[in-house]
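What you see is the complex with one protein chain gone and the rest in place.
The block that comes next holds chain A.
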Amino acid sequence: LAPWIPVVGLEIHAQISSNSKLFSGSQVQFAAPPNSLVSFFDASLPGTLPVLNRRCVEAAVMTGLALNCSINKKSLFDRKHYFYADLPAGYQITQQRVPIAVNGSLSYSLCIDNKMSQMVTKTVRIKQIQLEQDSGKSLHDDTRSQTLVDLNRAGVGLMEVVMEPDMCCGEEAAAAVRELQLILQTLGSSQAVMAEGQLRVDANVSVHHPGEPYGVRTEVKNINSMRFLAKAVDYEIQRQIEELENGGTILNETRAFDSKLGCTVPMRDKEGKQDYRFMPEPNLPPLILYDAKSLPANMNHQQVINIDWIHERLPDLPSVKREKLVEQYGILPEHSFTLLNEDGLAEFFETVVKQTQMKPKKVIGWILNDLLSYLKQHSLTVKESPVSSFLLADLLNLLEKKAISSTAAKQVLVELWKGEGKTPLEIVKEQKLELLQDQKELEQICQAVIDGQENE
């Protein structure tokens, strides 16, 4: 049988972290009472007009720069028309013709064969980033034959990041999204929490034989976590392969991932091709951005966004942070990945290092093997750790001074997890775990043991 090459592209919607919505002044807040954050514009009251939110543009520019994109100094807004209960105006304002950023790239890393020691770096091309409105939420109540509409989310700013079909499997897709998530969180342009709907991923999947053109692709939606992303993509790849090997064909359709069944199913109301009747948004002039060179001298600072100014103020991206960690502390690259992958873990590590004489190369073991595995076992975040960085540093110092053995240290740690407020030193004393330094005393004990043996 000829091999199959799976091809995966992604469309990711990241909710912009801002106080107010993309085109109106109503607040952005998760889980507020229904329809409590809806301005006249959000409700599509006739005669209302969109006004662009500066912060949202800055967020998109930051993200574009972090993803190595060209920022379009002139981008345009368009209307995308369709009728749905959660789209009050009957159209979404988006950027279809000329988006704010194009032609970028994202590097991410994978472990080969699940071994942390072998990491490979991959790159996915970013086709574009566009600004657009989020829709409201509609809840279908079939028992009462009604639909409940909550417009709190309608009009919230989104950045749609389109990743080219450069990925080949669920693992790559998940790793790429994870890296994007970290970048967004570092920039602060989006909190990117999938569980709160701040990061939504749709996957485009197709398979083909080497040397042949790309196969028909399907779009997979309703993926609610990183874990499900990998599962959904891999399932769909498998489904398509099986279908084709059995002589079937793949339909260019939209499918939903059913997390309970672990499979993808056709989405009923997305059948048939939609013509969105795109049209320029006449109420918004082209979005003009400036850089240091093109910035007009006498322009009102409030009305102008300077790309270079934003570029200068970008924080260190995850990839840079990792390099710095490796360089500064002599840890392995895969260690730096784990450190950054866990919220707060890198800071925890650095705090411990600052307070202990133990070499960072040794500290990292305690962080990754002991601390992290305990947290994972008990589903705790770093913030929720009963063992603070101070306590751990204390413990490691005892070890460094050779006051205790490493076995003893592990015992102390077990005790520390209980979170009873005892210091490592107190526990050592309690359990009599001190290392004996006195040579004579040691000899006496050994002798006693030997003598005891001889008596049997």
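FYI, contacts are C-beta pairs under 8 Å (C-beta built on N, C-alpha and C of every residue); 3 or more make two chains touch, one makes a residue touch a chain; residues count from 1.
Basically, contacts and distances are computed from a predicted model.
Per UniProt, the protein behind the absent chain is "GATA amidotransferase"; the candidates were "Pantothenate kinase 2, mitochondrial", "Small ribosomal subunit protein mS26", "GATA amidotransferase" or "General transcription and DNA repair factor IIH subunit TFB4".
Remark: the omitted chain is touched by one listed residue; of A:32, A:49 or A:450 this is A:49. Touching the missing chain, out of A:279, A:320, A:380 or A:449, is residue A:279.
Summarising the interface, chain A meets the missing chain with residues 40, 43-52, 79, 81, 83-85, 88-91, 145, 147, 149, 275, 277-279, 282-285, 303.
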